[in-house]
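All remarks here apply to the structure that follows.
One protein chain is absent from this view; the other protein chains keep their places.
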Amino acid sequence: MARKLRMGMIGGGIGSFIGDVHRKAAAIDGMINLVCGAFSSNAEKSKKSGQKLFLSDDRCYGSFEEMITAEKNLPKGERMDFVSIVTPNYMHFEPAKLALENGFHVVCDKPMTLTMEEAIELEKIVEKTGKLFALTHNYTGHPMVKQAKAMVANGDLGKIRKIQVQYLQGWLSTAVEKTGQKQASWRTNPKKSGIGGALGDIGTHAENLVEYITGLRIKEIAADLGVFGEDRVLDDDGNILLRMENGAKGTMSISQIALGEENNLAIKVYGEKASLEWQQENPNQLITRWLAQPVKVFTPNGNDLYEEALNVSRIPAGHPEGYLEAFATIYKNFATHLMAVRDGRDIENPDYPTVKDGVRGMQFIYAAVKSDKNNSTWTKFN
Amino acid sequence: MARKLRMGMIGGGIGSFIGDVHRKAAAIDGMINLVCGAFSSNAEKSKKSGQKLFLSDDRCYGSFEEMITAEKNLPKGERMDFVSIVTPNYMHFEPAKLALENGFHVVCDKPMTLTMEEAIELEKIVEKTGKLFALTHNYTGHPMVKQAKAMVANGDLGKIRKIQVQYLQGWLSTAVEKTGQKQASWRTNPKKSGIGGALGDIGTHAENLVEYITGLRIKEIAADLGVFGEDRVLDDDGNILLRMENGAKGTMSISQIALGEENNLAIKVYGEKASLEWQQENPNQLITRWLAQPVKVFTPNGNDLYEEALNVSRIPAGHPEGYLEAFATIYKNFATHLMAVRDGRDIENPDYPTVKDGVRGMQFIYAAVKSDKNNSTWTKFN
Amino acid sequence: MARKLRMGMIGGGIGSFIGDVHRKAAAIDGMINLVCGAFSSNAEKSKKSGQKLFLSDDRCYGSFEEMITAEKNLPKGERMDFVSIVTPNYMHFEPAKLALENGFHVVCDKPMTLTMEEAIELEKIVEKTGKLFALTHNYTGHPMVKQAKAMVANGDLGKIRKIQVQYLQGWLSTAVEKTGQKQASWRTNPKKSGIGGALGDIGTHAENLVEYITGLRIKEIAADLGVFGEDRVLDDDGNILLRMENGAKGTMSISQIALGEENNLAIKVYGEKASLEWQQENPNQLITRWLAQPVKVFTPNGNDLYEEALNVSRIPAGHPEGYLEAFATIYKNFATHLMAVRDGRDIENPDYPTVKDGVRGMQFIYAAVKSDKNNSTWTKFN
Partner (left out) sequence: MARKLRMGMIGGGIGSFIGDVHRKAAAIDGMINLVCGAFSSNAEKSKKSGQKLFLSDDRCYGSFEEMITAEKNLPKGERMDFVSIVTPNYMHFEPAKLALENGFHVVCDKPMTLTMEEAIELEKIVEKTGKLFALTHNYTGHPMVKQAKAMVANGDLGKIRKIQVQYLQGWLSTAVEKTGQKQASWRTNPKKSGIGGALGDIGTHAENLVEYITGLRIKEIAADLGVFGEDRVLDDDGNILLRMENGAKGTMSISQIALGEENNLAIKVYGEKASLEWQQENPNQLITRWLAQPVKVFTPNGNDLYEEALNVSRIPAGHPEGYLEAFATIYKNFATHLMAVRDGRDIENPDYPTVKDGVRGMQFIYAAVKSDKNNSTWTKFN
């Protein structure tokens, strides 16, 4: 009998935002069971979280090292297949390295690592161990993002000329990190977050989305970062010019002090033949504009879509899928790949972000910080 | 150790629309495991479906009778806790009755039964057996629908005066039932669907939503049904006047031949002090209008919400939840209730649609058909 | 030298809503000069209004009778060409009749008259005198309404099956007529407004828009009128079922107690091949839906329009035209016709609402009131 994949989680104790998201996303398509976790570095807390998740105490560990060792020693029919790492940035590299080197596949949140050095080393470890590695750039899981990518790839837009991307949030408008809010606390702390603040947390999503949809690499950027929150040291705002490898130009606006914005990731791509627009807060529309035709609006499972979009639409048109479903698509594609590997089958073009996307994201953060320090001088990264 | 609930499914073989929806919805919150199913009346097909769902063959049954008998004979620690019935309308009553009478709780798709007689009998069986019964009027699971209901209940709108509700689809614009499309085939067949076509499939959702949000009962309706599809015998369109118990008036427009509409369920409620508007295709907004203030737009986990809305918002504002999440909320609230019952705890106001909503839906269908036959004469139901 | 047309106004003293609208609408396209007016039945007030409009005192009259007589006696090169009647409903018939019988063309606000009898007589007078008569069903002047009409006429939608129309306002939610508000005062007074309240004021617009766009006549209606405002005698709300001459069905919802609604006139028309949607508050979009193509959104002067829409778009796409411009199009088309008549030229299909539309509107009001009195019995009008 075929069996579901077994997932162990690192981080994500009850009350965490992103741990819960990963669990729900992993559950939706019925391919993955959560079987164990190191939900906290406090063994008691880890068990408490595990209980609420209906796990037995003996699969709730007090550290990722303990979990990886213990699971490795379980019989093959019981032990976890992969780990999902949902800790703050500074706790990505070590568990990922240990898991990979002990034979476990990895799903990891973004940005991939705390530093560039870690990112480069992690890429090597993935290559060396041959294990699968997925990075949860979840927004690429939306059907309309797949449609957008397919339209560009098929030449519907012609040569790309201009890009506008923004990722605007307002939740750091006030100094919430001083109120003990956990999310804010580590994200504004360079020891836990790295050299980028908003850059790492949301900027990498914007960067990844641009390159994913257009199939083009950003060649250089000129960045003007803002640090508006009282006593903050990391950027909470960024205004960035883009130059793409093909000569296209653009702007990126990111912020966590854009008061009142909830999670406003949006992108516009203008080509010589057509243009497209997608907004995360209204993800089930892809607005397209044309030289000599009226505006056309595509919807998941709607008319006239490419296979790439149809493949990831779960329910009929008009039944909105959202954030969790797109996130689930990353897990689903990863699980599909992993099941194939497990069964000794091949799979063509597994479609989920990899360690290479993670390295790219770190390059983006570093280039932006460098440009900003040089008064927004154009700075290459590739 | 606390444990997840065990679900058995009746109907919903691989390829079915709504079975897959129920499975995903039941999975999202990690409280329910699918453990068995009678996915088809063909035992082989049932097993094949089960395999794709990672079930063992011995828990895949060729009939609901077989499943209920077999599961009843399993040890308490293994047998299913409840069944989820996702068959066409004519196959709701018998499995529900058998499950209830054999000690299993029930989740059932809508409309509840094929006939009014069945509905009334089922209500009695639920009362007699004391088992839990949830009807999946899934749209009531949306955070913004909860907010709407809470606003009315708290008197924010004042006395309700006017209601507009619509549920518009276009997928039966052409005679797709003649192409062998399964969904269309049974829904246009009175033997499988009952006396209502669009009335039962989507009209009951509209009726339920009106009463859920306003807390008012519809007193009487004047219905003009349409049968536009070639050779059809059941309504595929309806235009209905509403009179509410408190004197409010309104219109209901439902259709499955509203070409190009995807799943356009929408409601407007106008009171003496304020008004509200909600649209299923853009479910994460509740638009409210006021006598002397600007339009205010509420969002899940956004500012200034009632507890009822906050309680069912899973992720931060701006991360859209959709159809599956609202559906999941029905399962979650049902599961929460069932776990409490299992553990001998009480629960206040479990918030999910019950057998009474199911009876109400059947009354609506019958009243609409009767009014239509009498050239749209006002027809009471209550 | 060609010359502008000379307009005299009846009603519309400074401070009135609709008089000002007519003046601005008549001015926009530079074809019409306001030369005189009977702005008030008080000669002094009329002069005061005229002064603010830069008119000389001797062209400001204390009654329409005085104006028509005096203007008739002016030399041909000075006297007004037509009158614009912008008084409350009960003051439409007499001035229109007198103007027509004294050789003046007429623009008249809607509903056309106070009673059905007046409407029928006015139709005869127009026929007898051969003068031009325009009724300001202004919403038919929008480019996207013209496009909608052209699409239906060209068969793009196929046979029409379903119609939804609504005209929702909230300004009579409270008893503003008791505060001395002039607009509310006469509109809620049957002596000045006729037997219809909201029916006449906005219902006739909805009725006219349905027939204008679809090219179909409404065959019968079933109306449930509401009188919600304290001490009101005329309807301030209406819920109406529609049956069209071709078998299409639909709903009409009108209200002036739909709290918070500003001027929400909107229509959806569903055909066998395509569908369309237009909203007055966002008038520069026509949303169309198709069997096998994505949603297409048309815009004034945008791509792929019919001539009928292009002809009435004044400025490039993306430069929104609004209420006044659509209103101006009625005046422009009337003026174009009148100039042609003046110059002895012919004109094909002058496109503005006529006395026949006025009669049709009165029939609608009477049928709705009759149906409502008979507990929403289907009532024919044609």
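We call the chains A, B and C, going by the order they appear; numbering starts again at 1 in every chain.
Everything that follows uses one rule, which is that contacts are C-beta pairs under 8 Å (C-beta built on N, C-alpha and C of every residue); 3 or more make two chains touch, one makes a residue touch a chain.
Because the structure is a prediction, the values reported are computed rather than measured.
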> Which of B:Gly130, B:Gly180 or B:Pro294 touches the chain that is not shown?
Replying inline: B:Pro294
>> Can you tell me which of C:Asp29, C:Glu220 or C:Glu272 touches the chain that was removed from the display?
In response: C:Asp29
>> Can you say which of B:Gly250, B:Gly302, B:Pro320 or B:Pro353 touches the chain missing from this structure?
In response: B:Gly302
>> Of the residues A:Thr115, A:Gln164 or A:Gln181, I need the one that contacts the missing chain.
In response: A:Gln164
>> Using the document's contact rule, name the residues of subunit B that touch the chain not shown here.
In response: 288, 290-299, 302-304
> If the missing chain were put back, which residues of subunit A would it touch?
Replying inline: 161-162, 164, 166, 170, 173-174, 222, 224, 226, 228, 237, 239, 241-243, 249-251, 253, 255, 257-261, 268, 270-275, 288-291, 295, 375-376, 378
> What residues on subunit C make contact with the chain left out of this view?
Replying inline: 1-4, 17, 20-21, 23-24, 27-31, 34, 51-54, 56-57, 169, 171, 261-264, 280-284, 299, 302, 314-325
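We adopt the following convention: only the chains that are shown with their structure count from here on.
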> For subunit B, which other chain has the most distant CA centre?
Replying inline: C
> How big is the gap, in whole Å, between where the Cα atoms of subunit B centre and where those of subunit C centre?
Replying inline: 44
>> Taking the mean of the C-alpha atoms as each chain's centre, how many Å separate subunit A from subunit C?
In response: 55
> How many Å are there between the centre of subunit A and the centre of subunit B, using C-alpha atoms for each centre?
Replying inline: 34
> Which subunit C residues reach two or more other chains?
Replying inline: 288, 290-291, 295
